[in-house]
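Note that one protein chain is taken out, while the other chains of the complex remain in position.
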Amino acid sequence: MKTTTRVAKVSAATCTAFTLLLTSCIYNRQSAIDPAGPQSGRIDTLWWSFFWLLGAIFLIVMVLTAMTLTRQHRGFEQEPLEALHKASEKTEARLRSVITGATIVSIVILFVLIVASTVTGKANSELQNKKNPLTIQVTGTQWWWQIEYKMGDPTRSLVTANEIHIPVGRPIQIRGASNDVIHSFWVPNLNGKRDLIPSRITTEWLEADHPGAYRGQCAEFCGLQHAHMALWVIAEPEDKFNAWLEAQLQPAASPRTPEEIKGEQVFMNHACIYCHAIEGTPAAGQSGPDLTHFGSRRGIAANTLPNTMGNLAGWILDPQTIKPGNHMATIEVSSGDLQPLLEYLESLK
Amino acid sequence: MTDVQTIDVGHLKAYDISNQDPLWWGQFMFVFIEGAMFAILIAAYFYTRLRMDVWPPPGDQFPHKLLPTLELIPLILSCAGTYWASEAAKKNSRGGMAGGLTLNIALAAVALWMRIVEWHSLNFNWMTDIQGSYVWAFLGLHTFDYIADLAFTAVLLLLVLIGRCGPKQRLGVHVDSIVWYFLVAIWIPIYVVIYWGPIIVETQQ
Amino acid sequence: MKLTTVRNASGLAICFVVIACQRQHQDIRPSPTQLAIYGDAAKEDALRPGGPVSPQPTVNNPYNASAYDISEGQRLYNWYNCSGCHANGGGGIGPPLIKQHWIYGGEPANIFDTIVKGRPNGMPAWGGRIPEYQVWEIVAYIRSMNGEQPRSATASRADMIQPSPQTLVNRTNDQTK
Partner (left out) sequence: MRASQDIYPQSVDVERDVEQLRNSWRHPRGVLGWLSFTTHQAIGTRYIVTAFIMLLAGGIEALMIRTQLMRANNGYLGPERYNQIFTTHGTTMMFLFAVPVMEGMAIYLVPLMCGTRNVAFPRLNAFGYWMYLFGVLFLYWGVFTNTAPDVGWFAYPPLSGPQYTPGKSTDFWAQMITFTEVSALCVAAEIIATISKMRAPGMSLNRMPLYIWSILIQSWMIIFAMPAIVLASSYLLSDRTVGTHFVNPAEGGDPLLYQHIFWFFGHPEVYIIFIPALGFVSAIVVAHARREIVGYTAMVLAQIANGFIAFGLWVHHMFATDLPQIGEAYFTASSMMIAVTSGVQIFCWIATLWSGRPRMTTALHFVYGFIAIFVLGGLTGVMLAAVPLDLQAHDTYFVVAHFHYVLIGGALFPLFGAFYHWHPKFTGRLMNETLGRANFWVLFAGFNLTFFPMHILGLKGMPRRIYTYPPGMGWDGLNLLATVGAWIIAAGGILFIVNFLWSRKNGEVAGNNPWDADSLEWAASSPPANYNFEYLPAVTSRYPLWAPREQRGVVTGLATDRREALVTTLMDAEPHHRYILPGSSIWPLISAICVTIGFAGSVFNGWYITWGAIISGLAFIGWFWPKRPLEPAHD
């Protein structure tokens, strides 16, 4: 059995490395200056205006500072000792008026910047007045994201994890909550961050204006695995989103092959069920991510690894090496049980 | 010959029992520090209260108000003793200092005794709920300072009584008075917050 | 004199060092089969409800006095819904866990056995379902409810939505007074 573990570990590690290499191209979309929505677009504009304006100020100050070096020894040497420490009244007065002028200019510039920033902030908050919003509750948990789609109809509410699908062009209200410590929801391509604070509900509005997959990551230090708490926001056209939603609202797919049937039994007979829920089966644990449509998700362990069977094997057998300190129990799965379990889980599309 | 100007200070006093002494400034800083701390704590109390729907939290009795109110009398009167002692310190009157300090300590001890008796009637402690935490933080911090200053005053009284009381000790009596005035003065808003606060800002479901 | 001071000081320092190490140790990568003792942890313990408990072969909880594991135990206690029957130690459907008299023994090995094998009248057997290291963590937490763990390793209170057992105890005492 020990050998199995080792083999699984090695294969998992190899798989991980290889897949990470292959999928590295999809990781590029986590940038504050690559906007994919009106919110982040306005922030991006604001950023570049600040950048050019303040950059120019920086250059001017640097040039002036450098010029103080080249102005040395210009005729002062001949002046008597007392005069060395003091410029003439005229120079003094001229310098004072320059300082006053520079101060006034900087006040004006800062005033403009305050206005620009307030206007941007206001424009970004306008989204909440747009019609037909979709409300998604994001609950931060050490160290993964619980996602709940709050529909008007309670029977059509949906719980998933670490992956948000949104329709393009529709305003999304993110309701932020936390189960334990403070986390921060941040998908830079769509909008700035919002802390998820226990005992409070915080809100953020966002909208995607073209389809794509945008990566986000917890941005408030939340303990050991703060680094491995990522999520994907997948923006899709309305029809594609609706299809996804309908699929997700279904209970879990029943196992079909004998392997999958055995896998389901393995799942039900292990500690898995105390933490994970699979809709339509007795598994109803609430402390871990909902696995009803696990097979359809992009990543495992809050997107620490891409969702492949090899990665999943490594994760189940030894979660503490992949993500040290996380709350997934290290359980014993015998070599005969592992493959059916993997097949079952991956069949939950 | 020298062309340097000289300022001769030989004729000046070597001690000045007044607010010109650096030691007085040092004590004044202490008052600022403590004052700032209590101010922030009071602000935090009301911040917390504004977040709660029900105040005081369910299960907490309203604190009794009779004893704490009576406690104010010896407390405020004890300032008279402090004042007497600090004026006597300026005039170098040993009897005045002894009398003033004794009065101060006696009245302060009475007030302290009343306060400790009152504690036993509180039906919550710092672990009970958030109000308990705040009330006990106020009581704990203030009483700690109070006892510390009382002990310091007692030492000063001892020094006065055994006659080891030079100008430095008299200065001590004088600057000790500002701390005492401060401790009494800061107790009044704390008293209002912890004994009347739950009533003033009460909300019941 | 100086030497004594140095000796005392270093003794004290070592003492503190040891305390600090022990409390703080985090074993975040336990192996599932780290402890191959369950099954015979309390072999001689016949199921004798209410009966006298014979002295046990001492089986030390590996997570005794470890702050990290006690808090893990607290988390698991809720995750595995022990609180569903035992509440926060005060008892409900199941017997209370904060108490003097234990039906099946209050030593770590007894509690471990109770969790692993289950007991009549509703206590399910968790053996084979949850890993042993987690059972020991839960044992450590249950012991801490009874003040059987060093105070310095025990959380003063929980950050849970429910009030902590300590708070409950205080509240009850105050009200009876």
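Observations
In this document, chain identifiers A, B and C correspond to the written order of the chains, with residue numbering beginning at 1 in each.
The rule is short, and it goes like this: contacts are C-beta pairs under 8 Å (C-beta built on N, C-alpha and C of every residue); 3 or more make two chains touch, one makes a residue touch a chain.
Remember, predicted model here, so these are calculated numbers, not experimental data.
Among the chains on display, the ones the left-out chain touches in the entire complex are A, B, C.
For the chain missing from the display, the contacting residue among A:110, A:247, A:268 or A:284 is A:110, taking the whole complex into account.
Note on the undisplayed chain: of the listed residues B:33, B:185 or B:200, the one touching it is B:33. Think of the hidden chain as still there; on chain A it touches residues 20-21, 23-25, 27-28, 30-33, 40, 42-43, 46-47, 50-51, 54-55, 57-58, 61-62, 64-65, 67-69, 71-73, 76-77, 82, 84-87, 91-92, 95-96, 98-99, 102-103, 106-107, 110, 113-114, 116-118, 120-122, 124-125, 142, 176, 180-182, 184, 186, 188, 191-195, 197-200, 202-204, 215, 217-227, 324-325. Residues of chain C that touch the chain left out of the display are 13, 16-17, 19-21, 23-26, 28, 67-68, 70-71, 74, 151-153, 155-164, 166-167.
Think of the hidden chain as still there; on chain B it touches residues 1-16, 20-23, 25-26, 29-30, 32-34, 36-37, 40-41, 44, 47-48, 51-52, 57, 126-127, 129-134, 136-137, 144, 148, 151-152, 155, 159, 164-169, 172.
Here is the rule we use: only the chains that are shown with their structure count from here on.
Chain A has the C-alpha centroid lying closest to the overall centroid of all protein C-alpha atoms shown.
Ranked by C-beta contact pairs, the top pair of chains is A-C. Distance between chain centres (mean CA atoms), chain B to chain C: 45 Å. Centroids of chain A and chain C (each the mean of its C-alpha atoms) stand 37 Å apart. Multi-chain contact residues, meaning those touching two or more other chains, do not occur anywhere in chain C. The residues of chain B never reach two or more other chains; the list is empty.
Chain C makes touch with chain A in their complex at residues 26, 28-33, 75, 79-81, 129-131, 133-134, 159.
Interface residues of chain A, counted against chain C in their complex, comprise 180, 198, 224, 269-271, 274-275, 285, 287, 320-321, 324-325, 327, 329-332.
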